[in-house]
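What follows is an incomplete set of chains from the complex, kept in their original frame.
Going in written order, the chains are labelled A and B, and every chain counts its residues from 1.
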Amino acid sequence: MTEAANEIEIPESPDIETVRRLFERCSNWGRWGPDDQLGTINHIQPADIAAAAGLVRDGRVISLAIPVDETGPQTGGFGRFNPIHLMIRDGNGALTGTTVRDFYGGRDRWIRGTDDLLILPLQSGTQWDALGHIIFDGKIYNGYDASEVGSKGAMRNDIAQLRDKVVARGVLLDLPRSRGVPWLEPGERIHAADLEACADAQGVTVGRGDIVLIRTGQIAQCRDAGSWGSYAGGSAPGIALDTAPWIHDRELAGVASDTWGLEVLPNETDDVFQPLHIVLIVGMGLLMGEIFDLEALADDCAADGRYEFLLSAVPLPITGGVGSPVNPVAIK
Amino acid sequence: MTEAANEIEIPESPDIETVRRLFERCSNWGRWGPDDQLGTINHIQPADIAAAAGLVRDGRVISLAIPVDETGPQTGGFGRFNPIHLMIRDGNGALTGTTVRDFYGGRDRWIRGTDDLLILPLQSGTQWDALGHIIFDGKIYNGYDASEVGSKGAMRNDIAQLRDKVVARGVLLDLPRSRGVPWLEPGERIHAADLEACADAQGVTVGRGDIVLIRTGQIAQCRDAGSWGSYAGGSAPGIALDTAPWIHDRELAGVASDTWGLEVLPNETDDVFQPLHIVLIVGMGLLMGEIFDLEALADDCAADGRYEFLLSAVPLPITGGVGSPVNPVAIK
């Protein structure tokens, strides 16, 4: 399979032409028909889901989400801020009587409720990118025009397409642990061969319909430093260009990581920002997850030696959404 | 078990005293220690989860969420409105060039992204209530003071407690289908005996650690009418007071329904609004779900005759949240 990755020679200084070649090499446009809006999620077959459920032995549930609150990593880039949580009515009003006055029309019928509200940029925390999240040459996945993503949201390739998807076999590739380091350093590139070697070391295989979770350890590094620092958009370890054919040929259903953007930063391409977003989301139609907290899962997998599990990570069915917050759980 | 329900005689005109007796009868305060914030979710044991995974045979995933968008049922009651979805940057800006101008500092590096944002009342759609959502006599579940739910959200009993919970055996009780009607009528009371009879008719049992989904068909009725009408807060079919001991004695982990508030409306108690919210959430610590769309699941269960499944319905880990939107999936 490593031949596949080598089919396209990645030059020492890759550029937009390299990206275009990878795009063509890995494109799934039309593969599932001209109306497809699911992309690589199509790789998951019902039998895969049933098989993945068979991986549940102990009944442990491990969350992969960071908290949805103001302590998140956002610092304003791309207009993203950390979630804002506000109370519509709270417990104090129950104690002082204003809840009855203001919400029950002054009629006390014993009950008191509390309500709340979120203002939530959909790309602010643990999230799935919808296939409408990235545009290249005026097109989104499967060739739809970028104008399909207008002021009202994505008419095509929105996250609501996945309302009953994203239950799959999950596989953790714990890169730093397989190398005996606490985390990969910012800027460190993860090549196809690295993924392969990690899987081998862990004694696990990845294949069609799997959702692969790539741990770089950057969240551990931030915790160790006591600050998110430049986690959101700054230098980061991540996958390199030659992983695209590797992902494509294995027919993975999704890939997620514990970094802001999955890809290595600075990017390998000086002239292209986040080139794999172009290849993987626009071309391949890959479900991509970001800011997944893989620390607890990594500890668990190291403890029992099992790096595969049932992954349930269904997005909210946000009509027109180009992303969704998610609380993915690994069930073992 | 039906004796249990009968222990407390529900008078013809129940009132706050009835509620207090049921509260005492069904209370779990202290049952799992003075610091417990999970309530009936404690009924789920790891082996139950593993067993529930064993219910997955075909690999079908069925979503139980209504769309997260402005077409929801809210009309402003309790300050709740339907979710507001806004684009931070969209595909049009990619086409006209403003995305590069406004979000990439004028530097074109080939990629274009889109981002979006939700303003989302956490009780507006398919949702779990956190145990901090309801207050009675100045207390929330397990005896914490109502002031634990302040302007910053719930310091205790928030929904984030369940970040790695709510994977369980799910059981659908399809009341209308078991009676041969399309839906229960607004105001129709579902008694413990009705639940029991429905389970019997379906050939399914419910017990410790299960999450029971009670279909009334009200969403079907709204769809048939072409309008939500007074779905949010108006007259509705729902469970009656005598179901509380039934739920308690069976040690259910959670109960959800396809109505705005699970309980029958108008309530049986003239002097108490939503009396079962007091008994079940404050007293019992029950995980309660509302506005679950059970239509597709009901059709599926009718088709294969299997009313049990793996339910994965993990909330978002919203720090301090007294509820969470959720896209519950039944996996069969």
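Here, a residue touches a chain if its C-beta (ideal position, glycine included) is under 8 Å from a C-beta of that chain, and two chains touch if they have at least 3 such contacts.
All of these numbers come straight from a predicted model, not from anything done at the bench.
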item	value
Where 2 copies are displayed, count of copies in the complete assembly	4
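The working rule: only the chains that are shown with their structure count from here on.
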item	value
Whole-Å gap between the CA centroids of chain A and chain B	26
Complex contacts: residues of chain A adjacent to chain B	16, 19, 45-51, 53-54, 56-63, 65-69, 71, 78-80, 83, 85, 87-92, 94-95, 103-104, 109-123, 132-136, 138, 140, 145-154, 160, 163-165, 167, 271-275, 277-278, 310, 312, 314-323, 325-327, 329, 331
